[in-house]
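Here it is, the structure, as structure tokens.
Rest of the complex left out; these chains stay put.
Order of writing sets the labels: A and B. Residues in every chain begin at 1.
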Amino acid sequence: MTDPRKVRVAINGYGVIGKRVADAIMLQPDMSVSGIADVVDDWRIRLAAEKGYRVFGATVEAVAAMSNAGIATSGTLADLLADSDIVIDCTPKNIAAANVPTYRAAGAKHILQGGEKHALTGHSFVAEASYASAVGGSSTRVVSCNTTSIVRTLTALKKGGLLGSARGTLLRRATDPWESHQSGIMNTLVPESRIPSHQGPDAKSVDPDLDVVTMAVKVPQTLGHLHLWNVRLTRPAEVAEVLDLFRASSRIALIRSDAGLPALNSIKEWMLDLGRPHGDLYEVALWEDMLTVEGDELFYAYMVDNQAIVIPETIDAIRALCGLEREAASSIAITNAPLGIGKLVARPDRQADAP
Amino acid sequence: MTDPRKVRVAINGYGVIGKRVADAIMLQPDMSVSGIADVVDDWRIRLAAEKGYRVFGATVEAVAAMSNAGIATSGTLADLLADSDIVIDCTPKNIAAANVPTYRAAGAKHILQGGEKHALTGHSFVAEASYASAVGGSSTRVVSCNTTSIVRTLTALKKGGLLGSARGTLLRRATDPWESHQSGIMNTLVPESRIPSHQGPDAKSVDPDLDVVTMAVKVPQTLGHLHLWNVRLTRPAEVAEVLDLFRASSRIALIRSDAGLPALNSIKEWMLDLGRPHGDLYEVALWEDMLTVEGDELFYAYMVDNQAIVIPETIDAIRALCGLEREAASSIAITNAPLGIGKLVARPDRQADAP
């Protein structure tokens, strides 16, 4: 892990996102995990140590607790930062704000996650939309899972000159599987009390030109989010034209309901069958056979894996801040290859063309 | 039950809808249940008998099975029709089509439910929109729960001259509580494989002028549906103006998320606390504090109780076909009173006016 030719990446917070980011980094050719820091001391951290990650306590107390639990530590977060080129903050929502001064004092480039405010870094990141402005910077914020999917899809339409106004309804998973024994909702639906919901404005933190409004509802399942969109195009268009735009995007997978993928659980089973770690879906999985155009109105739906979609974005953000690649496309290609992104084919083309 | 001044109504199918229609009829001043017909012979039919309804077998076999189960019957469906002025078909989806010839042969006015095709009767019913054209007719179709809510709300906007194009996303409950031990979906979301979903066109069977497109998703809960709408208005408007239109409608209840009603289960608890039978919500329960207008765009969300919303519509349809009232408003007022519709106040006015 001390290959001098690789960027040394610290992971602060080894939870749902942190553990995925760590494993994804280890698959990349130009970066390596310098260590992970956390505050818990159970099997999750033990497993990190068994995988070969150096473990640090996020606090002095955490170091003691880990040692007491028989987990060998390499010091505190400060020690980890001193031995790293950049830190990825994967702590729970709103915790990162308190960590930023620490990162700054240590002179550490840092990446925050989407639960944090844009103002903390002044830059919000989605590879397809804002890579260039992150190159060489000191910090950025990888936007939330929902916002990432919105920016990916709308950017694809924008690049084709078709994007007018976008109105989306977001069905949000109620909690993540790993904490579903102590949180969640049951046999109900909970609409967000405010319309528009925050995801629309959040997308504008990446691209201020977007005309996007969202409504959101919490639904009783844990697999991921489902978005349904109504987009006014700049002109009438053909379905094939729109599909080509989405197909040209780097992290949108076109899937088919009529090819055995009619629901979130089907897609998850597919990812598990593919052997992806945790059955992760890094792509926006968009149903091509549901997509409809009526005049200048476009309708479509897709699944977002809230645990996985930001992982490749975070890898790209590391590469941008550290100046490893100047071009978004170059970084994306490097990131995608070992994660298997870009290889999903639900059905051969000649099938897709059939009635 | 043989009051000569009351219209005699037969109920064919004593299930989720049939049992509610029967009980609601008995609360009305100008109609009475002449009997219920069904094919099952368990506690559900026994309970109908204990309530005092005359029980008929929908078939000769059903009569035998009921008798064998100790349930006294008054004959077959044919006997029931002979003793009724009108029949409400509440059989499961797609069964009614086969019953229509029977009703016609018996010369019986008949009302079908929304699972059936418009063409079977040539008339689709929502009291606020199509009462007049049903008056004195021989048959009509009370449209589905989803469609009823769409027509109610959009008609309110149309009456105010504000309705442009309406785009809705419908979250549909996966199954009804009473059959949730043998059907349903689990920890997933299932989008309808076609966009637009059928509810938009179905709304046009009631009012062909509506410009409405819907997308639908099946969600893992049993309480009811949740709709989220984006409506382009004919002009910019104020929130208060829109709320007044909804308030003026006869079966839309304005509720508040910030007044203890943030989710479907809260609304259901409220209905149960009110002592409504089965906790039924006959109204469209629309969140006034979520409703937003941005320029000429209107956004709102509401709950639809799929087991209950069509009950008052069915009562009105009886009154229309039988010519008991010429005016929709008159019938609606009579129907609403004993059901408690129009009395829901989530919060006093001075509170609603507060910021």
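By our rule, a residue touches a chain if its C-beta (ideal position, glycine included) is under 8 Å from a C-beta of that chain, and two chains touch if they have at least 3 such contacts.
Predicted, not measured: the structure shown is a model, and the values here were computed from it.
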Entire complex copy count, 2 subunits given: 4
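To be clear about the criterion, only the chains that are shown with their structure count from here on.
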Length of the line joining the C-alpha centres of subunit A and subunit B, rounded to whole Å: 42
Contact set on subunit B toward subunit A in their complex: 167, 169, 171, 185, 187-191, 193-196, 213, 215, 217, 219-223, 226, 228, 230, 257-258, 262-265, 287, 289-292, 294, 297, 299-301
